[in-house]
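For reference, the structure I am asking about is given below.
Every protein chain of the complex appears in place save one, which is left out.
As written, the chain order gives the labels A and B, with residue 1 at the start of each chain.
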Amino acid sequence: MVGKRSKGAIVALVVIAAMLALPSAQSLPVGISGVQESGCNCHGAVPSDSVVASIDGLPESYNYSEAYELTVSFQGGPSQEGNVNQGGFHLWASEGALSVNDATSQLYNQNEVGHTDAGNDQLSWTVTWTAPATDKNVDFVLHVNSVNGNADGAGGGTSGDMWSKVTISLGGPIEVLEAADPFVVLGVLIIVSASLLAITLAYVFYRKDPDAFDWDHFAPWLADWMTSTDHKKIGTLYFVAGLFFLGVGGIMAMIIRIQLSVPGNDFLTQEQYNQFFTLHGTTMIFLAAMPMINGFANWMIPLQLGAADLALPRINAMSFWLQPFAALLIFTGVFSGHGADTGWTGYAPYVVSEGAHYGTTMWAAGQIMLVASSTLTGINFLTTMAVMRAPGMGWMQMPLFSWSILVANVMLFLSIPAFGVGLIQVYLDRVVGTAFYDIAAGGDPLLWSHLFWYFGHPEVYVVVVPSFGIISEVIATSSRRSIFGYRSMVYAMAGIGIVAFIVYGHHMFTSGMSPTLRFVTMLTTMLVAVPTGIKVFNWLMTMHGGSLVYRTHTLWALGFLVTFTLGGISGMFFPSIAMDTHLHESYFVVAHFHYVLVGGTVFGFFAGIYYWWPKATGKMLSEKLGVLHFLTAFVSYNALFWPMHRLGVWGMTRRHHTYFVTTEEALGSLPMEAAGWNMFITVSAFLFFFSNFILVFNMIVSSIRGEDAPDDPWGGWSFEWMTSSPPPAHTLYKLNDGSWGLPTLKDANEHIANEPGWLSSWFQRLLVTDEDTEEESH
Amino acid sequence: MSVMTPIFEGLWDHYIFWSVIVGAIAFGWLYHHSFWFTSKDGKKIPNVDEIEVGVFPKHNDDMRLEVAWTILPFLLIVWLTYYSWEPLDAMWTSADGGVHGYECEEGQVSNNVMDSNGIITSDCYHVIEITGQQWFWNFDCLELNDSLCDTGTETMEVYGSVPVLSLKKGETYLAIMESVDVTHAPWFQHLGTKEDVLPGQQTTLWLPISESMTEESMVLCAEYCGDAHSIMAAKLVAHN
Partner (left out) sequence: MSYDDPHHPSPWGPHDWKHGSPHNSWAPFILSMGVAIFLFTLAGAFKWGEFQGWGKIPLIFVGLGVVGFGLLVWWRQDISFGVNGEVFEPKSAGAPFQNIDIRKVAMWVFLMSEMMVFTSLFSTYMRYRFGIASCQTVFESGEWVEGAAVTCFEPASHLIASSWFHIAPGAINTFALIISSFTIVQALRYAKMRDIDEDVRRKKITRYLGSTWFLAILFLTMKMIEWFLGFPLPEFLHEFNHGDSTINSLYTEGYLINADHYQHHEYDTHYLESNGHGLDHDSDLYAMMEAGSHPGGHMMANIQVSATTFYVTTGTHGAHVFGGIIGLSYMTLKAARGGYTPDNAVSIEYFGLYWHFVDLVWVLVFPFFYLY
C-alpha cells in the first residue's frame, strides 16, 4: 500500500523533472514555415539539378554589424532572356538583418527577402545584409525559381518551372560552436553527479541492512526521508543538497575558467558564458551556501539549545522541500541554451527585456520559492531560539554558533521579502506584462537595484556570519579555552547585523549617487570593519594561554583566519570611492568576494564538517586525509584567487566572456602578463576543485569503515556533546543521573538562571501571558 | 602598474601601507599563537575556564583589550575616511563652481593641472555626450571644435570596429550620459573612472585629460548589458 504510493510519487516526480528538463519548444529556432522548409514547391514538386543558385558577396567570416551587399542569382532552368517572367528568389538569413536596395526585391521581415512583381524577370538581385553584433552561426538558405514564362503576370502557369536551393553558413570573428555544446557538457556532468548521488544513497541503504535490500524495504525508507520533519533528517537533506550544488557550481566555475584561460577564447560563446556566470552565482549562493548553513543549523541548533526539535517541524520540512523544486525551476532552460543570463544580480531593465533569455522567468520563479523557503526558515529559527532554550540558558548563555544563526536568520527574514517583492515584479513584468521596469512607461531601473541590494548586502552577511559561529566554536574547543570576549562577540555580531542594512548603497556608488550619500555610505561601510575586527582579535586572543590541539577543523579555522582577514582587508579598498571608480566591476571585486565567500564561508563549512561529522554520523573522519585536503585545497585556493586582485587593478572586467591583451601589434585592454596569470588561475582552479574530492572520499571512507565516535571527541561544552553520536532518533540527551531527557544548563559563572536581563524585563512587561486569560481582553 | 592614475595610486599606496600593518599584526599574532600555545593532548594548561559538558564555561575576557581593539580600528577608519575625502570630493565635484569651475565659454580652455596627490583642477570644462546602447558606444562632441574633441571609428585587431573619442590633453570634459536601452557603464581604464548609464535618466562623468595621460587607452563596458557586453569597447585617444 505504502510502497505503491511512494512509487507513484516518485514516478510523478521523474515525469515532472523530465518535463521541466525538456527544452522549451518555443525557444528553439524552428525557422520560418513555408518556403524555407518546403521549398518553392508551388513551382514544382522537387528541386531541380539543372538550376544552380548562388549567393555572392558574403565574407569568410563577418565583422560585427557590418553591412554586406549580396547578389543572389541563378543559372540554368527554362528561363530565357526576353520572357515576361524569368525567375524569382527567396532568401532567408537566420541572424542579422536583411534589407532591400530597390523595387525588385521586397522585405518580408528582417530575416527574409524575396522578389517583387517588378523584379520577377531577372536572374539576379542585390540585397543588403547587416551582420549581427555578436558571434553567431549564421545560416543562409536561398531558394531560386527559374520560370519558363508560359503565362502572363504573377501567379499563373507554373508548369515547366524549376527551382533549386543553396545553403551557406558562416560565422563571426570568433567561431561559434553549436549552441548546445557546453550545455551538453554541463548536463552530462550534472546527470553523472546525480547518478553518483543516487548510487551512494542506494549503497548507504544497503549498508544499513544488507539482508533487507529490496523495494518493500527501500520504499518506506525513502518515504520516511521524503516526509520527515525531524531536524536531523532535514539537516542531512539540506547538507547533501548543498554539497551537490556546491559541486555543480564548481563545475560551472571550471567551464568558466577554461573559457578565460587564454585571451580571445572561443570555448564558450558570449551567450553561453553569460548563462554560466549567472547560474554559477545563483547556484553557489542560493543552492549551495544557504542550504549548507541550514544543514548545520538544523542539525545543531536544537542540540545546542537542549531542545527536542525546532519550534515548527512541519514548516521546517516545507522550507527544505521548496528548495529542490526551486532548483528545477532555476535550471529550466539551461539545457536548451536559454537559461537565465542576467547575472545573479539580475539588473533591470535587462532582466525584463526580451533580450534576456526565457530561462530568466523561471529563474525568477525559482527564487521566489527560495524566498518563501528562507522566510519560513528565519521564522522557525528565531522562534526556536526565543522560546526553546533549555532551563539555565539565558540569551547570554547560548553557544556562539547559535547566536550566529540567530543574527543571520533575523537579517535574512527582514531583508529577503524585499528581494521577493522585486522578483515578483520581474516575474509579473515578464509574464503578465506589468510595467514595474518598463522604461518607456516611466519604470526605474534603480528601484530594482535598491530592492535587490537592500537584500543583497545583508544576504552576504547572512552567508558568512554562521561561519563566524562555527569558527568561534572550533577555535575555543581546539584551544581548550572559553571563547575570549563572549559578550563582545555577541554585540559584534548584532552590530554587523544592524549595520548591514544601512551600507547597501556601496554596491551603487557608480549609479548616479549624490555626493553626500556617497560619503555617508563610505563611512558606514568602513565602520563594519570595527565589529569584524573585534571578532578576529577575539579569536586570536582565545588561543592565548590555551592548549591548542591540532585537528583538521583547527587547521581550517586557522586557514579561515588568514583568508577571511585578507578578504576583509581587500574589502576596505572599495569604500574609498576614488578607488571604487576604478575597481568596481573588475576582478578585484571577484577576488574580494571569493576570499570572503570561499575563504570565509566555505572554509568555515569545512571546519564545521570536520568538527561535527562524528556527532552527526557516529564515525570519525580520517585526520590524515583531512590534513591532505587542507593543504592541497588551501594552497590551490590562494593560487586561484590571489592573482585576481592584480588582474582587477590592471583593468580586467567582470562578466566579460573574454579579454584581450596588448601585444606588439595591437592594443588590448590588459598588459601581456595578464594572459599568463589567467592560465595560472585556471590551472589552480582545477587543482582546487579536485582537492575537494579528498573530502568527499574521506566522508565515504568514514561512513564505510570509520572508527566509532565517542559522545564528545573534542572536549566541547555545549549540549550537542551531551548526547550520543549520532543522537537518538528522538533527540534526547544523556543526563547526569544516567537517564535520557532534556537538559538544564549549569553555569560556571555567577549567573542566576531564568532571571531576565533589563531588556528582556522591559519587553516582558509589554506582553500578556496566556496563563490566566479566559474571557479577558487581550 | 601603468594603469593606475596618480589619484588612485596615492590612495592605493596609503591603503596598502595600513593593510600591511594590520595584516602583519594579525598574521604575526596568529603565527605566534599557533605555535606557542600548542599541545599534543590538550593538557598543557589546567582547565582554567572550567570547560565541562553541559556547563557554560567561565568568562574569558579583558575589558581593556577589548576596548583597545574597538577604539584603535575605529580611529584608523576615521583616518582613512578623512584621507579619502579629498579625492572623493574632487572626483564628484559639482558642475557649478567645483574644482573644474564652470562650463567653458567660447574659446576658453581648461588648462587643467594635477597636484602632487593626483587631484586635477581646471579653469573650466567642456560638455560632451555619451550614449550607451546594446552593444556600442556613441560619442557626441556637441559644439566643440575638432581640436578639442573629435570622434571617429577604427578597426582594432581584436575588437573589430570601435568608436574612437579623441580628446585634448590638458582639457577637462564633463560627459552627460544616458542609455537607450539597458544599463551600461563606460570604464575609462586609464582614467580609473566609470559611471553607470541608465535609460530614462542622465548621469555625469568627469573626464579630466591631464598632460601626462596615456595616448591610447581602452573604454570597456563595465555593467552587464547582455550578449555582446564583453566586446562593447571604445578607444580613447588623448591628443596634443
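Convention: a residue touches a chain if its C-beta (ideal position, glycine included) is under 8 Å from a C-beta of that chain, and two chains touch if they have at least 3 such contacts.
Just so we're clear, the structure is a prediction, and the values are computed from it rather than from any experiment.
The chain not shown here makes contact, within the complete complex, with A. Across the entire complex, the residue among A:T236, A:T278, A:T361 or A:S547 in touch with the chain not shown is A:T361. Taking the complete complex into account, A:D230 is the one of A:E95, A:E112, A:D161 or A:D230 that touches the chain left out.
In the complete complex, the residue from A:L329, A:V462, A:A492 or A:L561 that touches the missing chain is A:L329. Across the entire complex, the residue among A:L186, A:A241, A:I256 or A:A317 in touch with the chain not shown is A:A317. Although one chain is hidden here, its contacts on subunit A can still be listed: residues 2, 5, 9, 12-13, 16, 20, 220-221, 223-224, 226-230, 309, 311-314, 317-318, 320-322, 324-326, 328-329, 332, 354, 361-362, 365-366, 368-369, 372, 375, 378-380, 382-383, 386-391, 393-395, 413-418, 420-422, 424-425, 427-428, 430-436, 438, 440-444, 447, 450-451, 754, 756-757, 759-761, 763-764, 767, 769-771, 773-775, 778.
The rule is short, and it goes like this: only the chains that are shown with their structure count from here on.
In this assembly, the C-alpha centroid of subunit A lies 28 Å from the C-alpha centroid of subunit B.
Those residues of subunit B lying in contact with subunit A across their complex are 1-5, 7-8, 11-12, 15, 19, 22-23, 26-27, 29-30, 33-34, 37-45, 47-62, 65-66, 69-70, 73-74, 77, 80-81, 83-85, 87-92, 94, 134-136, 155-161, 181-183, 185, 187, 189, 192-196, 198-201, 203, 216, 218, 220-231, 233, 235.
Residue ranges on subunit A touching subunit B, taken from their complex, read 63-66, 133-134, 173, 264, 270-271, 273-274, 341-343, 347-350, 353, 355-356, 392-393, 397, 439, 442-446, 479-488, 510-512, 515, 518-519, 522-523, 526-527, 529-530, 533-534, 536-538, 540-550, 558, 561-562, 565-566, 569, 572-573, 575-579, 581-582, 584-586, 646, 649-651, 653-660, 665-669, 671, 711-712, 715-717, 719, 721-722, 736, 743, 745-749, 751.
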